[in-house]
Every structure is written in structure tokens, then in C-alpha cells.
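Worksheet for the structure shown next.
Missing here: one protein chain of the complex. Every other protein chain is in place.
Right, chain A next:
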């Protein structure tokens, strides 16, 4: 007895076509490059998994990957708690709500390369306001163009400045959706401020917080424009994150094969870590 309606496939076609054009086709081009070698003239030679092996074994890739994980870990460790704290301290009703929301949204409205330029000019020693202030007023030896530590701090602070707002706005949306009745129940039970956070606000924020962590992970793991404009990956290779390294290989050296292989490895890592985050953060929700 077969009564399945094969027409259902028709309805899936638009989605399949869309996914094919915006993901599968471009990605297959990269897959195509990643297993071949070319010397121009549109001539290609089969290379197999050689590029993948070369990339994974290279010290340069491993170092860039290490820097990338460190950067993302620092960013998440600062932006998520800071975002929650700022969201908790924002007013929930009244005149100041729109003011706070606009102030929070401002950094996110600035184009990424402008953010990079802004912070570059702002922090240059001698010329930049912050650079001048740190060196000549406070007497702190700070030069992000020369010292790796200074460069790292600057990149991290810039990202925190640019993207903490996203975490704040998402958490805030979660917080204002909690009905007053929950706070009243907590008050009646005599719960402490910490208990209210731990047992009401945090659980109620969890869904948006999961999205915030995922977005911040993916964006910071794939970050390119801002650190590139700010430090260009330097001094030396100290702030050469994965995507900056990738562009150097692909466009600087025009090694299409290794760059394609690296792109796929990069993509796989992003996907895998995002999946792990997602599973860890939502595993409590399954009954």
C-alpha cells in the first residue's frame, strides 16, 4: 500500500536551489581547487589530499590557529559576562531605555574597516589620543605597532568595544521578556539577588545567550577586517589570525590550492566548535 505523495518534493526545490547557489556551488569551487595544483593558463593537475596534509602539518598554520583560539577565548570570556552585567544594569522601563539602547547599538552601526581605522588612529603612539595619553601623560610604554602585547590588548579592547553591545542587546531582550510575576514570586519567597539571577534571569536568558555565544564565537573566529586594518597582523606575525593568514596565502602568494584547503579546514573547525557549543548549551533542554 503506497499512498505517499511525491509532490512534496516540488515544495523542497526552491530551498534546495537557494542553498545550492549560496552555499554548495561556491563551496564546491573551493573543494575543486583544494585537490588540484595550477600554474596558470587554466591548467590543473590532480593533487589529492596533499594540500590538506601540508597545511595541517605546517607550523605557520598551527601558530595562526593557536592565536585564533586564544583570541576567541579571550573575547568570549570578556564579552559574555560583561554583556550580561551591562544588560542587568540597564533600566527596564522609563525615559532612559531608548537612550541606553541607542548608545548600545552605536558601535555596531560603524562599518568594520572604519572601526579598524578609528582604533588605529586612536592608539598610535605620539599621534593618537590614547597612545599619546598612555605614553606621555601616564608614562606607560605602549606601542601597538612595535610590541606584541600592546597590539593584542588593542585588538581585544577594540573587539570588546565593537561587539559587547550585541551580547548586551540580546541579553536585554531576554531580560525584559521575563514577566514581573517571576520577580514577585522571588520576592515573596525571600530569594537573594544572586538566586534571582541564577534561577530566574539566567534560565530565562539562556536561549538568547546561546545565540549570543554562537554569534560571537563565529564572528570572532572568522574576524578579519578590524585587526587587519588596525595592525595588519603585526608586529611580526603576533596578531596574524587565521583569516589574515589565509588572505596572505590566497591573494598575497596566490597559492590557490593550499588556500582552498585551508579555507575548508577553517570552515570545518568553525562548524565543529559551533556544533559543540550548541550541543553543550542546549543539552539541558531535552527532557
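Methods note: a contact is a pair of C-beta atoms (placed from the backbone, for glycine too) under 8 Å apart; a residue touches a chain by one contact, two chains touch by 3 or more; residues count from 1.
Keep this in mind: contacts and distances are computed from a predicted model.
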Hidden chain of the complex, named as in its UniProt record, picked from "ABC transporter ATP-binding protein", "Sulfur carrier protein ThiS", "Sporulation protein YqfC" or "NQR2/RnfD/RnfE family subunit of NADH-ubiquinone oxidoreductase": "ABC transporter ATP-binding protein"
Sole contact to the chain not displayed, among A:185, A:251 or A:271: A:185
Hidden-chain contact residue, picked from the options A:107, A:148 or A:203: A:203
For chain A, the residues touching the chain missing from this view: 179, 181-182, 184-185, 187-191, 195, 199-200, 203-204, 284, 287
